[in-house]
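Every protein chain except one is present and positioned as in the full complex.
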Amino acid sequence: MTARSVSITFAGSGGAGVMTAGNMLLDAAGRAGWYAYMTRSSGAQIRGGEAAAMMRLSTSPVQSHDDRFDVLVAIDWQNVGRFSAEIPMTSDGLVLGDPDGGEFPEQIGAKGARRADIPFKKMAKEIEGGRPNMIALGAVAGLVGLPEDAVLGVVRDSLAKKGEAARTASEASVRAGMAFAAGLPACPRLAAAEGQSERLWSITGNEAAGLGAVRGGIRFVAAYPITPGTEVLEWLAPNLAKLGGVLVQAEDELASINQIIGASYAGVPSLTATSGPGLALMTESLGLAVASETPITVVNVMRGGPSTGIPVKSEQSDLNIALYGLHGDAPHLVVAPNSLADCAFSTQWAVHLADSLQTAAIVLSDQSLGQSRATIAPPADPGFRAIRLMPEGEAAERYRRYTNTASGVSPMAVPGMKGYQYTADGLEHNEYGTPSSAAADHSAQLDKRLRKLAVHDYGQHWADIEGDGDIAVLTWGSTTGPVREALERFRASGGRARLVSIRLISPVRPEQLAAALEGVARVLVVEQSHGAQFHRYLRAHYDLPGSVRAFHRPGPLPIRPNEIFRQLADWS
Amino acid sequence: MTARSVSITFAGSGGAGVMTAGNMLLDAAGRAGWYAYMTRSSGAQIRGGEAAAMMRLSTSPVQSHDDRFDVLVAIDWQNVGRFSAEIPMTSDGLVLGDPDGGEFPEQIGAKGARRADIPFKKMAKEIEGGRPNMIALGAVAGLVGLPEDAVLGVVRDSLAKKGEAARTASEASVRAGMAFAAGLPACPRLAAAEGQSERLWSITGNEAAGLGAVRGGIRFVAAYPITPGTEVLEWLAPNLAKLGGVLVQAEDELASINQIIGASYAGVPSLTATSGPGLALMTESLGLAVASETPITVVNVMRGGPSTGIPVKSEQSDLNIALYGLHGDAPHLVVAPNSLADCAFSTQWAVHLADSLQTAAIVLSDQSLGQSRATIAPPADPGFRAIRLMPEGEAAERYRRYTNTASGVSPMAVPGMKGYQYTADGLEHNEYGTPSSAAADHSAQLDKRLRKLAVHDYGQHWADIEGDGDIAVLTWGSTTGPVREALERFRASGGRARLVSIRLISPVRPEQLAAALEGVARVLVVEQSHGAQFHRYLRAHYDLPGSVRAFHRPGPLPIRPNEIFRQLADWS
Amino acid sequence: MNKPDPQDTGIQSVEHLLAHALAMEVEAVERYESLADQMETHNNRDVAALFRKLAEIEKLHVDNVNDISEGHTLPHIAPWEYSWEAPESPEAPSVSAEGLHYMMHPYHAIAMALEAERRGVDFYDHLVAQSDREDIRKLAAELCETEREHVTLLEGWLARFQPPPKGWNEDPDPPSLQG
Amino acid sequence: MEATSTCPSYSARDYKSEVKPVWCPGCGDYSVLGSITKALAELSIPPESVALVSGIGCSSRLPAYTNVFGFHGVHGRALPIATGIKVSRPELTVIASGGDGDGFSIGGNHFMHACRRNVDMTYIVMDNEVYGMTKGQASPTTAPDWEKSKLTPQGTGINPFHPLVIALAAGANFIARGFSGDQNGTAQLITEAIRHPGFSFVQLLSPCVTFRPEQRDWKDMVHPAAVDPTDDPARAARRLMTDDGFNVGVLYRGSRKPFQPERQASVDSVADLEKEFVL
Partner (left out) sequence: MEATSTCPSYSARDYKSEVKPVWCPGCGDYSVLGSITKALAELSIPPESVALVSGIGCSSRLPAYTNVFGFHGVHGRALPIATGIKVSRPELTVIASGGDGDGFSIGGNHFMHACRRNVDMTYIVMDNEVYGMTKGQASPTTAPDWEKSKLTPQGTGINPFHPLVIALAAGANFIARGFSGDQNGTAQLITEAIRHPGFSFVQLLSPCVTFRPEQRDWKDMVHPAAVDPTDDPARAARRLMTDDGFNVGVLYRGSRKPFQPERQASVDSVADLEKEFVL
């Protein structure tokens, strides 16, 4: 029984090392040329709580979960039951656990999957320095058919610093696990890896966003930690330094957003990253960036809301605040990566657009993109850079910072340019930047700020469009993964349908979407929010053809391909 | 030539006393049984800038401006030209000014209205202590036919504290103005006042909001000044104290919103008032009020945006942030007064709803409602009070603060209630309030917080609905005044049309609106925003029947009845 | 904030004195221009015109000092290092003057100017009396003459105006609201 | 545990809830929870008359573990919530609590203004010189050369924030420092702080064993303040500015009048206010 994709969960209580096992499995799979994807879940405890590493290995690129898990390996059963909703098992799935690992949780058992014992503790004792999680790693490798040398290679590299003894013990543990697996009930083995021309990368969405930022030219970052946005900042801190850029930890988000406004005004492309509560604190100053036409990029990694909500879980419920959270009429950019790897592309593109259009860009990532790890084909640099239109030559007359050009973009001087001194202002102003409450100035500047976004040529990147047929699934962000997979199944089952995953949420592209939906009779809107925010947004700004259905629900559970497939199948 | 409504502007530079003249004219008109309405405009200077008091007197209730002005009286011409866009004159309007008052501004002259001289300075010199603005007041009173005793009565009362000499001088000035008016070209005189049973009130929208707040039961207010919201707070400060309530000036809006959350949690109905930039700073904590189910009311008096924008001018462009500015799915109340007097009703209703539904209510007033003054029939107290559902009797078992009731509203204990201790939380929680990231708890609490708003019976107050016919004008807030007037004209010209002015912006009332629009074939949406925020909101949440047109433009100029009338007439 | 010893005028050379004279006049021009701008901004045209005129006169004084200075190289003196009696250059009307108000009358403006000019005269008088250098005393006396003429002129102007009645700065309207 | 004694009517246990802390074993905050509940028992304040407010952070999880009225607000805003509660319900005992990041970084402005406003409440900061909850970034009290945070791998290079000096400069009425490891001593400090009128501030050194394991050594570094608390701010400033940060005890005791606006109605009803509008 070989499969193109196998899903595995490592679970156990704190200290059991399930994340380590998961990471190693991912790396090993990647080295063996397989694609792998991993998310994590843990209890409310800061440390030592129960944890689960949820993995999917695949012969083709994969950056989201399947409906169910084929294998659950619990190093112990302490509190693992709390993950039951997150790890639905396939009906013939295999649940592996230590008979000495505590009481088997009923919620898990109730699913009817097959159970098998594996005496982690005992086996580990038999090996000098043996570790249950390495045995589990070996067992899973054995079950799914991961080549031993790939696993051992990763073990060796990861434990290089821990010394000979630790390495040997872990190797022995892995081997013991693999040996034990041979006697376990069969479960799907992964088909042979397709030959990869390049070595794969192991990367998280948050790291990818950081990479996109520096590729785009970001050289100043202000930071205030918040889950799950922090890791974008933590990746940037050392890497910016290597590039001669700077990261400053700010006292709060009000400071961080204003620091980047200052640095950008001074001519250095600037960014910050945050999550819902931090974004809320930034909206006043996002408006300042819009009105003063100072380019900035804010990566917002969404988590469960409202308020402090569920910090460690994903949801697509900051769409409203990202689109509409600024007071007054303040058009700006909202760009949403629709896969883990796309965090790099979308962030880089947003940085480029912010500087090109001299406005604020919000990148709407989410926890499930940001904190997941995957092996991916190295994403090429698409070349987008933060480049501003600047005035040229000597200033002849008084500089009109906000000159009302046809494109809406006005040449922007930076400090140091002689003769181009001006005062940037969040008060309504005339072309010079001098405060004005005249109706003519207000409407001219409002028009210009809207126009520059509207007339820009965003090329094909505004959305990912795939397939044909008279059903279209409209989605965005992390939900795109399961939608894509649902559509594959739908097509495999004989259906025909299109995917439109909108990357450029703001400004809206009505003509482009109309073209993309040409001939469509049914539109299914899919998103992970309680309030159907994406659906409401689409209604507000687009004319959707034919009949429209909205499938939406909140986090924390990810939307599964089958949920969407069922929607399509039932509607047909 | 008598009219049912006359429009007058007093203009002049700082120190000329045009506001005082305007206020007195308003009071005098009110005492004579006429309705009056006044807005003000001034230059960017803090003091001494040019100023204009724009008035409308009418035999029937009036709380918005007409298309054009019948009379412009300039005590001097210094910089009065800058108001030209704000004070369009009727073609046979009368422009009165002092030949010694500086150069006549071309912009005003270009309008073709009749001009007449009135030597304010010279006349004032002839009276011991004479004042040009009082002469102007007298002249206007004479022109429009305001009874002398009403004017002199106001003069006497206003100057009571200034002593005999000042009073006599002002009286003499008024009389001189009235006498002079007799020789001036005729302009429309106001028809006799309809007998009023009650003495009218003179009130601003911001004062009315303050009144509504205390009527509703507000007894704690936290304040951070901002134009044009400040006056709500400034009215409340002494008046709350008289009622045994408290106002605390906070260090910023982050503090003010959290102070009212604290006071309300402690059981005291609480409110703050602000404007755009302040509201932006409050959104994070508005989400906390929603998630922790702590009732609060925030009056947001809108001004021109984005960013610092145009602080002294009106715009309806904070609709988006009020509706969607909170991160996560955070349903809450948005209530919009649609007239100056309605600021009292709507605020009181919002306070009542916030407490009844244990959530955050935003009252969306605007500068043109808040800072305008009108004479109005005393608004009766509609009786809405901030009353909370509280647990009763002794706590038998562990108190479930967030118990999932059918109505969605859970009995809320306040400190001091023995046995009902709980911890309010902005983290997602279970019924007890204990943090939980379980999908079941999250969706149960999200459902409950949405349901309690959805199932509440808001009665008829959700909208003001008037008229019939197959055209409907859909509008909100301060734009309702000119729309109402446009519809009167449209009906007078033989058309038939409905008005639907939505007071309860959130939650949405799709069934009620559908009923209100039954049989409608054309819908005209009218609002004062550049981004057509109201129109987008309607599209997002309602199915509008027939063909829909949107008439929207930004501030700072008010929308005039004729602009809307033309839309209707041209569409017919 | 330096208060020189009355015996030590602080002025050691003709160039030094010329630098003071120049600074004094330039400051006066700038101050009057600023005041004229302020009055224009605040719609007080009469007083604006008056300040503008005073600035013009001071400009002539600047030209005068420039003429005298030809051939000299004046030292640079930091604003706070001048040897004024007070922190401010004597001829600049005080920004803390009581009468400075958007509704001020020409009377106030002239009184302000007069006070400033008198301080200018005093400055030179002091030098004439105290300096131990003949060339300085001579130049100071010469410069003083111009100021004295100006004082006389202003005294004449002032005589033409009544002091405004009490309550001249009463504005019945409230301040206008801003941000 | 039902021995007869002349004890107050409540025991520390009466102030604890059934919710189990999520803190790491060894975290100083457990002990702070103990100190607070002991202080309340000692003061014999009925649990329903206490409001305990916090922001966001590991330490800010504290209210849910108590059996008093709690409010777990948003990051940095515990003090304004506490202010609203106390000013509107002066009869309640109000305590705000949280971490050094919550209180001195994002909440720094409220901290200053609360000190200045001097509302009668107590603010307890569990200072571990780190952002625990977000996995170990530098807080304002972190030493400039601490290089363990991924966000500031070279250290912050910024002088640490001195909470006690700021509190004093801003006008706090009572200033103390304690160490969570000394649960009873800390209970005493908290008791005194609650008793003292006006705004009282208690900085508690409370180790984060996970991200600052070296703080386990604090127990050997703290020492009682050598001199009695002063009521002279200038003197206190000198002392605080030069102390070693491990001086434990009440360090300043002022006598400013607490802020509490009058709450005495002078009219019978809202209708009486309406007269001003009548023409």
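As written, the chains take the letters A, B, C and D, and residue 1 is the first residue of each chain.
Going forward, contacts are C-beta pairs under 8 Å (C-beta built on N, C-alpha and C of every residue); 3 or more make two chains touch, one makes a residue touch a chain.
None of the values given here were measured: they were computed from a predicted structure.
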* **Missing chain: touched chains present in the view** => A, B, C, D
* Asked: So which of D:108, D:178 or D:245 would be touching the chain we can't see?
  -> D:108
* Structure fact -> Of the candidates A:268, A:444, A:514 or A:569, the residue in contact with the absent chain is A:268
* Asked: Taking the entire complex into account, which one of A:203, A:386 or A:439 touches the absent chain?
  -> A:203
* Looking at B:171, B:251 or B:329, which residue reaches the missing chain? -> B:251
* Asked: In the complete complex, which positions of chain D touch the hidden chain?
  -> 105-109, 112-113, 116-118, 140, 154, 157-159, 161-162, 165-166, 168-171, 233-235, 237-238, 241-242, 256, 259, 261
* Missing-partner contacts on chain A, residue numbers -> 27, 30-31, 199-203, 207, 211, 214-215, 219-220, 222, 239, 241-248, 250-252, 254-268, 270, 284-285, 287-288, 292, 375, 378, 381, 398, 414-427, 433-435
* Sites on chain C contacted by the missing partner chain, in the whole complex -> 1, 18-19, 22, 26, 29-30, 34-35, 37-42, 59, 62, 65-66, 69-70, 72-76, 78-80, 82, 87-89, 94-98, 100-102, 104, 174-175, 177-179
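Criterion: only the chains that are shown with their structure count from here on.
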* Averaged-CA centre spacing for the pair chain D and chain C, given as whole angstrom -> 58
* **Chain centre separation in whole Å, for chain B relative to chain A (CA means)** => 44
* Structure fact -> Residues of chain C that touch at least two other chains are 179
* Which chain B residues touch at least two other chains? -> 44, 284, 287-288, 292, 308, 311-312, 425-427, 435
